[in-house]
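A short worksheet on the structure shown next.
Every protein chain of the complex appears in place save one, which is left out.
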Amino acid sequence: MKREDIVNFIERAERGDKRALGRLLSVLEDLSLETAWIVEYLASKSGRAHIIGITGIPGSGKSTLISRIIKALRGKGYSVAVVSIDPTSPYSSGSILGDRLRMQEHATDPGVFIRSVTTKGLFGGLSLAALAIIEAFDAMGYDKVIVETVGVGQGETDIMHVADTIVVITMPGAGDDIQALKAGVLEIGDIYVVNKSDKPEASKTYEYMLFVAEKGEVGRGGGWNPIVVKTSATLGLGIRELTEALDKHLSYLIESGEKEKRLVSRRAHMIKLIALKILLESLNSVVEIESSNIMEAVKSMKGFYEEALRIAMLSGKRISDLISI
Amino acid sequence: MAKLYSKDAIDEIIKAYKEWESNVLPEWLSRMPERQKEFTTLSGIPLKPIYTPVDLRDHNYMEKIGFPGVYPFTRGIHATMYRARIWTMRMFSGYGGPEETNERLKTLIKAGETGLSLAFDNPTLVGVDPDHPLAEGAVGVVGVSAPTLLDMEIIFRDIYLGDVTTNMTINPPAPVLLSFYVAVAEKQGVSYDRIGGTTQNDPLKEFIAQKTYVFPPEAAVKIAMDVVEWSVKNLPKWNPISISGYHIREAGATAVQELAFTLADGIEYVRQLIARGLDVDMFAPRLSFFFDSHINFFEEIAKFRAARRMWAKIMREWFNAKKPRSWWLRFHVQTAGCSLYPQQPWLNIVRTAFEALAAVLGGCQSLHTNSFDEPFRVPSEFAAKIALRTQQIIAYETGAADVIDPLAGSYFVEWLTDEIEERAWRYIERIESMGGMLEAVKKGYPQREVEESSYRFQKEVEEGKRLLVGVNIFREEEVEEIRRVPLLEFNQEEIERRQKERIKKVRSTRDESKWRRALDELRRAAERGENIMPYVLNAVKAYATLGEIMDTLKEVYGTYEEPPYY
Partner (left out) sequence: MKNPPTTRKIKVLVAKIGLDGHDRGAKVIARALRDAGFEVVYTGLRQTVDQVVSAAIQEDVDIIGINQHEGSHIYVAKKLIERLREVGAEDIPVVMGGSIPILDIESLKSIGVKEVFLPGTPISEIIAKLKDLASMKVK
C-alpha cells in the first residue's frame, strides 16, 4: 500500500469517514512496516479515550452485556468503539468472527464502531494489531474503547497493561470458575459483574464477590476497592449501576494520576510488542539464511536481541526511526 | 419371556452363515467386488450385506414388536390403522394475504385434503406486524400474513371450524394465533369442545433449529406451557403442542439426533407440566409429534417405529402414566424439504413419493408432501396438487395402507429399529446428565451436534460419498426446461401495502380504552407469573395486534439472540 493512500485514509477517517477508518484498521492489522509511522502519528493524537477491558468466564453473557453497555454509554452521549477479540480456529488458519453478532443492533449507530480482531498475539496474548487498533480508535476521538477478550489465558494479563478499567464478568453458581478467579486468571478486575442476576443463586455469588472484593483478594491494588455490580443482560437490569461504576472508576483514575500512568503502560506494552516483532522477524530471516552456520546465527541473534531491548526502552515518539533500520 | 427364535434355530443359522461367508461369498466378491468400501445409512449407521434372525436373537416378540394399538405400539398406535381410516392428508399452505390463503384452502379442500395446515409468513412467525421495519419485503412471502383477528376471520371465511381441524405452524406467537383461532371459532358459533387442530408451540427446537425464537429459553418454555395448560383445560380436542423433529432434521441432524432431541424436548415439557401440578394423564394424550421423512427409506421407517416404542416406555415407565392414550406417540410427518434440489426439479416428485411411502409404512397419523417447486418458491396450485395426489396414490393404489406395519419382521428393519433406538437412548442419557433439554439447549449442546452433522453431510456430498441425482451425478444443463416450471406468481408489494393498510384500519377503529386495558392486564399477569392465555385471548378480542401483544410480552420476558456456536 502506498503511503499517500494511507495518509488519505487517515485524513478521511479523522473527518468521520467510517469506510476510511475501516480500511486504516486493516492496514494496521497487516502489520507492515508502515504500522510504525502510522502508530506514531496516532499516538500523537491519542491519550484521551477511556479504555475499558471486558473479560469474563465463557457463558457469562459477555457479548449481550457489552451490547447493553454500549446502549447505556450512548445514552450518556459517549461515542463508543469496540475491539472484539475472537479466538482463531486451532484447526485451520481461518476463523469465524462471531462475537459481533450480539452487538449488531448498534452497527448502524453513527457513534459506534465495532471491529473484530482475530490475530493472536505473540505467546497468545493481545496482538500488536489489537493495540494499534485501540490507538487508532483513541486518536479518532472515541470516548470509550471497549476491548472484549476471551476469559482465559494470556490475554487476561495482557489486558492489564492496556485497559484503564477492567470489568470482569462472572455469573451465579459459577463455583469452579470463582475458584479459577481466585487462582489468578481473573483476579485483576476493577469492577466485577455478577450477570444473570435473575437466577436464584445470584445473591449468594454476589455476597461472595463483595466479600472477596472488600478483603482485597481481587483487584489491581492501589487506592481502589473493586466495585461489584449485579446485572441481567437479558432483562437489562443493573446496567445503569454498571455505567455509573465505570464513571466512578474513571474519576478515580484521573484524580489519582493513574490514568496517565496507565497510558504510559499501554504505550510501553505496545513498544515492547513492536520490538518483539522486529526481533522475531529478524531472527526468522537470520535462521533461514544462516542456518548452515550455527555459531554465526547465534551471534547475529544476540545482536538482534540487544537491539530489540534497546527499542523496548525507548518512547513511542521514535518508533518509526527504529523500524526503518 | 420366550424368545422369537429358539437357541437351536439360531445356532443352526450361525453355522450356515459362517459357511456362506467362507465358502460362497469370497468367490463372488473376487468376481464382483462391492461397489463401495462401506455402506451406511444417511445417519452414518454402518450396514452389513444381509440381516438374519441372528441379529434378532434376543428378541421377545411381545416386548419388541407386539400388536398395533397395544404397548409398546411399535406397529402403530391404533389397532385398525389405515384399514379403518387413511392418515390425514394435511397440506401445509398459505401465502400472500388472508384472501389468497382462503382461496388456496378452499381449493385444497375441494381437491380432497382432509385437514388444514397454515403456513405463516416470517413476520408472523416472529411476531412482528407488517409495518415493522424487519417485515419489509417479507409480508406474505413464505406464508400468510396474519397479524390481527380480522385477518384470521378472512382466512377462514366460508370454512366452518366445527368441521375441520387446523394445524398452525407457529411458535413464540402461539398464544396469539391460538387466540385468533378460538375467537374466530366463537364468532362462527363453534363450541370449545369442537375446536380441533394443533399449534406447533415447541420452543426448544426453535433454539436448536427453526430459529424463529423471540424470548429467552426459560421464558419461551414457560409461555408454551401456558398454552398447553390452558388448552388441555379448555379445548379438549386441541393438540396444544407438536413436538417437532422436522426442523432439527432439516437443519442437518441425523435421523438418530432428530429422534433423540425430539423425545428429549418432550421429556422436558412433561416435567415442566408435572411441575405445574398437572396430572400426567390429563395432558399426555394431547401431546403430539412432528417428524421429517428423509430419503433413506428403511432408516426412516425404523425411526418412526423406534419413536413409538421409546415414547411409550418413557411415558409408562419414567412418568407412570396410566392411560394407554398417554403412551401414544401420535405424529405428523412432512417429507424432507432439504432433500429437494433446484436441479432437474421434476425429480423432487419422485423423492417426495418415496419419502411419503416411508412415512406411511412407518405409521404416521397425518402427512404433508412437499411440492416439487419448493426449492424455488411457495408451491403453485399445480405443484401442490401433484403432491397431494401422491399421497392419494399411496393410499388408494399401492396397497401400502392395506396391511398394518407390513415391514415388521424384516430382519433388517427390526434390527435397524433396535439400532436407532439404542443410539437415541445414548443421546437422551447425555442430555439427562446435563439436567434435561432446557439446560442442554442453554449450553448449546444440541445446536453444536446438529451443526456438526450438517457440516459432515455437506463434506460427504463434496467428496462424492453421498450421491445426489442431478446434483453431483447425472447433472444437466437445463435452463430451458426450468423455464417451463409454472411458478406461483403474486404481487407481493401489493399484498404488503394491503396488509399495512388493514392493520392501520384495525388500529384506528378499535375501542381504544378496551384495547389499552387488555394489554395492561396482560402485562401485569405476565409480571405476576400467571398463565397468560386468558389475557392474550382477551387482548385479541379487543383487536390488539400480534406485534403489540408480543412487544408487551418482550418487555416482561426479554428477548433472545443466538450466540455463535462453532
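Order as written gives the chain letters A and B; numbering starts at 1 within each chain.
Everything that follows uses one rule, which is that a residue touches a chain if its C-beta (ideal position, glycine included) is under 8 Å from a C-beta of that chain, and two chains touch if they have at least 3 such contacts.
Since this is a predicted model, take the numbers as computed values, not measurements.
> Would you indicate which residue among B:7, B:483 or B:528 is in contact with the undisplayed chain?
Residue touching the absent chain, from the options given: B:483.
> In the complete assembly, which of A:23, A:230 or A:262 touches the absent chain?
A:23
> Among B:3, B:377 or B:500, which residue is in contact with the omitted chain in the full complex?
B:377
> Where the complex has a chain not shown, which of B:125, B:359 or B:506 is the residue touching it?
Touching the chain that is not displayed is residue B:125.
> Just one of B:422, B:462, B:501 or B:530 touches the chain that is missing; which is it?
From the options B:422, B:462, B:501 or B:530, the contact with the absent chain belongs to B:462.
> Could you pull out which residues of chain B are in touch with the chain that's been left out?
With respect to the unshown chain, the touching residues of chain B are 122-123, 125-126, 128, 133-135, 137-138, 141-142, 210-212, 250-252, 338, 341-343, 375-378, 451, 454-455, 458, 461-462, 468, 471-472, 479, 482-483, 487, 561-562, 564, 566.
> On chain A, what residues meet the omitted chain?
Within chain A, the residues touching the omitted chain are 1, 18-19, 21-23, 25-26, 29-33, 89, 91-98, 100-101, 104-105, 107-108, 113-116, 118, 278, 281-282, 323-325.
One rule holds in what follows: only the chains that are shown with their structure count from here on.
> Taking each chain's centre as its mean C-alpha position, how far apart are chain A and chain B in Å?
Using C-alpha averages as centres, the distance is 46 Å.
> Mind pulling up the chain A residues that touch chain B in the complex?
Touching chain B: residues 59, 63-64, 89, 96, 98-99, 101-102, 232, 234-236 of chain A.
> Can you name the residues of chain B that touch chain A in the complex?
Residues of chain B touching chain A: 216, 443, 558-564, 566.
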